[in-house]
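Can you keep this structure in mind? I'll have questions shortly.
All protein chains but one are shown in place.
Entry: subunit A
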Amino acid sequence: MTDTPTSDVTIDSKDASCPGPLMDLIGKVKTLDSGTVVELQTTERNSTTDVPEWLEEAGHELLEIEERDEYWSIYLEVN
C-alpha cells in the first residue's frame, strides 16, 4: 500500500489518445510554480512510459503511478 500524493492540480486527460495526455501535461506544467504537485489522469497506456521519460528529460520529479479501475493517475512534482 502506497501513500497517494495530495495533488495541487489535476489534469483530466482520460480518453485522449497519444500524445494527448503528455501534451496536456507539458502545456500545463509550463504555467505552474516549482513544487506544485500534479495528478495526470490518463486512459492511454503509453502515457505510463512516455510521461516518466519526459519528466526525466525536462527535470521534473515522478512521484507515483497508480492504476485505478479505468485509468491511471500519474503524480509528479514540478521543479
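Some notes on this structure:
The rule we apply is simple: contacts are C-beta pairs under 8 Å (C-beta built on N, C-alpha and C of every residue); 3 or more make two chains touch, one makes a residue touch a chain; residues count from 1.
The criterion applied here is as follows: contacts and distances are computed from a predicted model.
Hidden from the displayed complex is a chain whose UniProt protein name, among "Formate hydrogenlyase subunit 7", "Sulfide:quinone oxidoreductase", "3-isopropylmalate dehydratase large subunit" or "Fumarase, class I beta subunit", is "Sulfide:quinone oxidoreductase". Counting over the whole complex, subunit A has residues 15-20, 22-23, 26, 29-30, 50, 53-54, 57-59 touching the chain that is not drawn.
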